[in-house]
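As you look at this complex, bear in mind that one protein chain is not there, while each of the others sits in place.
Each chain carries a letter (A and B) given by its place in the written order, and its residues are counted from 1.
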Amino acid sequence: MSRDATATRPPSLAAIAARGGPPPAIDRPVKIQAEGLNFYYGGTRALEDISIRIHSNVVTAFIGPSGCGKSTFLRTLNRMNDIIPGTCAEGKVLVDGVDIYKPGVDVVELRRRVGMVFQKSNPFPKSVFDNVAYGLRINGMAGSHSELAARVEESLRQAALWDEVKDRLHDSALAMSGGQQQRLCIARALAVRPDILLMDEPASALDPIATQRIEELVYDLKTTYTILIVTHNMQQAARVSDYTAFFWLGRLIEYDRTEKMFTAPAETLTEDYVTGRFG
Amino acid sequence: MKRFEFLIEWALFLCALLSIGTTVGIIGVLAVETFAFLREVPVTDFLFGTEWTPLFATPRFGVLPLVLGTVLVSTIAMVVALPMGLLSAIYLSEYAPPRVRRLIKPVLEILAGVPTVVYGYFALLFVTPLLQRFIPGLAGFNALGPGIVMGIMIMPLVSSLSEDAMQGVPRGLREGAYALGATRMQTSLRVVLPAAFSGITAACILAGARAVGETMIVAIAAGQQPRLTASPLVPVETMTAYIVQVSLGDTPQGTLEYRTIFAVGMLLFLGTFVLNLISAWLRARYREEYL
Partner (left out) sequence: MNATARRRALDLLFQLLAMLILCLALGSLAALVATVWSDGADRLSWDFLTGFPSRRAEDAGIWHALAGSMFVILTTGGLAVPIGVASAIYLEEYGTRSLSARIIEFNITNLAAVPSIIYGLLGLWLFVRVMAMGRSVLAGASTLALLVLPVVILSTREALRAVPSSIRESSYALGATKWQTVWHQVLPVALPGILTGVILALSRAIGETAPLISIGALTFVAFAPDSLWSPFTVLPIQIFNWVSRPQLAFQANAAAAILVLLALLLTMNAAAIWLRDRYQKKLV
C-alpha cells in the first residue's frame, strides 16, 4: 500500500521503506495499523513513513540499534509522546480501526486500553496494593473495597506476583527487588484491563532469572493481550515474539515472522544487525 | 471528567494570574497616587528640589535629600558587601573543601535570614557605639553604622549568587589554566572571575536593589532627618525610612502628605525595578554563555 507513495524516494531507501508496508500473512485480525506515520521531536524527524499492521494476540518485538525509533514508535501507540513538549505526529495510527490521532480522541481512554510498561521499573512510592489499585480508582473501575481487592489480587496473580507479595500488600513497593517491581508495574498495567500491552525494554535492567520470569509472563499473557515489546536483546526477541520488526534510523526496515527474521531475513541490513555486525 | 479537568486548569491559571495582578496593582496604585501628587507639586520641584519638609507649615517637596540619603547608605553597604561577598564566593567556590562549605553556607543563610528589625537594633545599639569610640564626630543616628550592618546583611546574597555564577564556569577553563601552571589565585582572578563576570555583576546589582529597598535598619538607626549631605557621620533619611515615618503617624487619606509616600514609593519602585531588569538581563546572558 505504501509502494507507490514511496516510489519517488531514492532507490535504496525506497526498497527499504517499501519492505515495511505489506504485513506478513496471518490468520488473526489486525489490532494496530500505522499508515505513513512520521514523528518529529522539534525539528528532527524521529520516525519516517512507518507503515505496519500488527495482529491481535501475538507478541511483536521491535528491534534495532539505539535511537532507531523503536521506542518512539511504541510511544506513539498510546500517545505517550504527547506529554513531551514540541513533538508532533503525522499520518495515521489505527487501533481497532479508529485513528487515535484524529481530533476528539479521548487520550485518557486510549491509554487505559493501551497499557504500558517502562524500561526502568517505576512503581509509585506507595504500597504494593495502592500501586495496583491506583488505575482502578482513578478510572472508577471498582465500586466497593472488596471488588477493588479482588481486582488487585487478580492482576497480581496474572503478573505471577501474588504468592510473593500476598503477605505484604501494604508494604512499600520500593522495598521489593527490581524484578518484582517490574512485575508489579505489569500487574498495575493489567489491572485496568487493557487489550494491548506496550513493553519498552521491560527486562533491560534485570538479572537473568528475573528476565526469564518476565519472558514467561509475556508468553502467558499473549492469549489475552496483544503485546508489543521493544528490546535490544535479540535472543529475547527470538525467544518471546511471534513477529519481529527491525527499525533503523527512524525507518521500518523489515517486518516478518520472527523465525524468518532471524534465519532468512530479506534485507542485508537486517541480516547484519541480527548477526551482530553492527548495533 | 473533561469538564472538571478544564475547570481545574482554569482555576490554577487564575491563581498564577494573581501574580500579574500584584504587579499591575503595585504599578497602578503608585501611578494613581503619584499622578494626584504631581497635580499639586510640579514634577521638577519634586525631582530636583533640595529640601524635603512635607510635614512643615510651609511644605517643600524636593526629593533629592531622600534620594541622596538612600544612595549614601546603599553605597556604604555595597562597599562592605561587595569585597566581602566576592572574596567569600571565590573562597567557597574555588578553595574551600566540601566540609568547610557545608559548615559555612548554612551560617551565611542564617545571616541572610535575620529579620531586618534585629539588624536595626544591632546597628543602633552595637555598631554605632562601637564606631563612636574610633570616630569622635559620629552622631548617634548616622549613615555609617546602618550602612555597614546592611552590608553584612546583603553580603550572603552577593556571595551565594556569585558562587552560583562561578560554579557555572566550565571546569575545562580552570583545567586549562592549571595546566599552564597558574596558581589557584591566578586561576580564580584571571580565568574564573572574568568568565563569570556577567553573572557576578548581576548578583551585585541585585544586592544593590536590596540595599536601596531595605527599610528597617535605616528607619531605626539612620535617623529621620532628610538632609542633602554626603557625610556618613550625621543623621540622614532614606526614601524607605520616610515612608515608615509617615506611616507611624495617622495621616488622613487623600491629603498631600498621604500622597507623598506613594510618590516616594514610585521612585523607589522604579529604581529597584530598573536594577532588577539589568540584573535579569545579565543573568540571561551568562546562562547563554555557559549553560
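Rule of thumb we're sticking to: a contact is a pair of C-beta atoms (placed from the backbone, for glycine too) under 8 Å apart; a residue touches a chain by one contact, two chains touch by 3 or more.
Since this is a predicted model, take the numbers as computed values, not measurements.
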TODO: Could you tell which one of A:169, A:185, A:206 or A:230 touches the chain left off the display?
DONE: A:185
- [ ] Based on the whole complex, identify which of A:43, A:85 or A:103 touches the chain you can't see.
- [x] A:85
- [ ] Pick out the residues on chain B that sit against the missing chain.
- [x] 1, 4-5, 8-9, 11-13, 15-20, 22-23, 25-26, 29-30, 33, 83-84, 87-88, 90-91, 95, 104, 106-108, 110-111, 113-122, 124-126, 152, 155-156, 183-186, 188, 206, 209-210, 212-216, 219-220, 240, 243-244, 247-248, 250, 253, 261-262, 265, 268-269, 272-273, 276-277, 279-280
Task: Chain not shown, touching residues in chain A - done: 78, 80, 83, 85-86, 108-113, 115-116, 118, 120, 122-125, 134-135, 138-139, 185, 188-189, 192
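In the analysis below, only the chains that are shown with their structure count from here on.
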Open item on the list: Need the CA-centroid distance for the pair chain A / chain B, whole Å please.
Closed with: 56
